[in-house]
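Missing here: one protein chain of the complex. Every other protein chain is in place.
Chain IDs A and B follow the sequence of writing; residue 1 opens each chain.
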Amino acid sequence: MTLVVTSGLLLFALFCFLIWFSLPVFFTETTSVFSLKWQPEQGHFGILAMVFGTLLLAFISTSVAFIIAMGLNSFCLLSRRRWLVTLLRTLLRFMAAIPTVVYGLAALFLLLPLLRNGLQLGSGYSLFAAVCMLILLILPVICVMLDNITAPLWQQYALGAQALGFSPEQIYMQVILPHCRVNIGGAVLLGFNRAIGDTMLPLMLAGNATQLPSGVFDAIRSLTAHIALVIATDQGSEAYNSLFAAGMLLLMCSACICLLSRYLMGLQRLGQPE
Amino acid sequence: MSRLIGYWGRLCALFIIGIMLTLIGFILFKGLPTLELSLFFGDTAPLAAMMGLQPVWEGIWPACVGTLTVVLCSVSLASVPGVASGIWLASAPDKPAQKVFGLAVDILAGIPSILMGLFGFSLILLLRGSFFPQANASLLLASFCLALLILPYIACATQNALSSLPKQLSVTGAALGMTQWQVTYRLLLPQASSGIMSGLMLAIGRAAEDTAVIMLTGAVANAGLPGGLLQRFEALPFTIFYYSAQYQSQQELNMAFGAALVLLTVTSIIFTLLAAVSRRRNRNIFGSANSRKRNIYVR
């Protein structure tokens, strides 16, 4: 038992260490980090454009992934072709196992040439390309969560609702979904967290330009990609400090989302009749 | 309105299946032709390369070995504390200490992997600056940071597996005069082993694919076979990233696709094992006692 407690405390200590590490940077930070301009040659080290890029990337990909996930979820519950449903469920779980770099590689040589030469949409390195692949990345997260929430509810209510004259589609839209609105919110937040935290896809596909995008086919840089690119600069410079500000923002963001989504997912247990 | 969701569902299903077939087909199409001995060993003799007698250039063999080593190291670093904290969490889930700790595990699980890399990087700078001047970005550091990344997966899986066992089991054990230690190790852990195994496998998969962490903590483009815990190494995901962005010849591009195929195969094997284990788990004598455990497939 001592072993258990010790390792528990060790983990806890590590965790505190992680937070403590980035805190001082955050407090001693000058306001220069919170501006839109990133021009190291001219002495501007603002990371707001990256913050904006990250949020935009995560918002778009999560909302699209959510809409698709709803469709897939309804298909899993409603379709009469059970083999197709089994295939889909296996595929979704398998998608969670595919390495991120493999997605990046496939997009680099499949999606980007299409955008660049086929559709003539700029250089191809864009918000759009990163969003496309991020959707594939977070789709299994949201989908499997949704499936776990709705499948037991379906078993519980389908028969009764059918007796009342609901069609299967109506049961899904008007009985199941309203029942687990809050939990769905939790699942979506987890997907959002994953989208914010991913490094490789934005780094490989989004172009890393430090601008505010004016459309989905413009290049952006995410906070995670910013860390990967800027860790190379000399220590102690302002560029290097911006790294820790970015890290702290990411940490706080992900911690808050985590807490919130756990809270929402937890409501499920309370809100459900035994 | 309600009818639309049916059509939308069918459309999405077809769409996703189509996209994934295209993507995987593309990797297979590009990767399969490159699968030759020369992909792994370049122009070095395979046997000499495997024994580490001769350095391998233009081959992904060192990267394969590097990935294998770093995964093994990180899993062995993370498994004991991971399983232990899982047991502790499951032993009394409603005590305040466990609650706070559970929260910490949750947050740790959600932290972006690049932050782990950043953490490792600053840790090494700190160590060098203070009491351990030989510290360097290395295999050990990368494994440590990866271990930090996968630890919550193992802890969560253990906790889930234990708390899904029926309560009677531990009560009966106690009634038979077993100590709490004995109940845990003789009774609960064997029953929960398949759940813990799937957590471990998930952790292996995660450690094998992560690029952001090792990129900042010791993976380099050229190192040869890993020479020791305190040396730099090559790794498959980093190789893919490196050569896909900056191939100078068709041959280097082929290496990227070959490495991608190898990595994909490895993760598929882990996935298949995982599926097999969880199927067996559902057939065990207690069934799946609770269906509402946290899902560990996706985090």
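The rule we apply is simple: a contact is a pair of C-beta atoms (placed from the backbone, for glycine too) under 8 Å apart; a residue touches a chain by one contact, two chains touch by 3 or more.
Here is the rule we go by: contacts and distances are computed from a predicted model.
Chain not shown in the complex: UniProt lists it as "Phosphate-binding protein", one of "Amidohydrolase", "Phosphate-binding protein", "NADH-quinone oxidoreductase subunit K" or "Putative tricarboxylic transport membrane protein". Interchain touches from the omitted chain, evaluated on the whole complex, reach A, B.
For the options A:Y125, A:Y172, A:F192 or A:F244, the residue in contact with the chain missing from this view is A:Y125.
Within the whole complex, the absent chain has one touching residue among A:A97, A:A195 or A:A219, and that is A:A219. Residue A:N208 is the one among A:T54, A:T100, A:N148 or A:N208 that touches the chain not shown. Of the listed positions B:L47, B:L72, B:V100 or B:L125, the one in contact with the omitted chain in the full complex is B:L125.
The residue touching the chain not shown here, chosen from B:Q231, B:Q251 or B:S268, is B:Q231. Mapped onto chain B, the footprint of the missing chain covers residues 52-55, 57, 124-125, 128, 133, 136-137, 220-224, 227, 231-232, 245-248. Residue-level contact of chain A with the missing chain is found at 38-42, 49, 112-113, 116-117, 122-125, 207-211, 218-219, 221, 229-230, 232-235, 239.
Quick note on the criterion: only the chains that are shown with their structure count from here on.
For the pair chain A and chain B, the distance between mean C-alpha positions equals 19 Å.
Interface residues of chain B, counted against chain A in their complex, comprise 1-3, 5-6, 8-13, 15-17, 19-20, 22-23, 26-27, 30, 80-81, 84-85, 87-89, 91, 101, 103-115, 117-119, 121-122, 125, 148, 151, 155, 180-181, 205, 208-209, 211-212, 215-216, 237, 240-241, 244-245, 256-257, 260, 263-264, 267-268, 270-271, 274-275, 291-292, 295, 297-299. On chain A, the positions that touch chain B within their shared complex are 1, 3-5, 7-8, 10-12, 14-15, 18, 21, 68, 70-75, 78-79, 84, 87-88, 90-106, 108-110, 136, 139-141, 144-145, 148, 152, 167-170, 172-174, 190, 193, 196-200, 204, 224, 227-228, 231, 235, 243-244, 247, 250-251, 254-255, 257-259, 262, 268-269.
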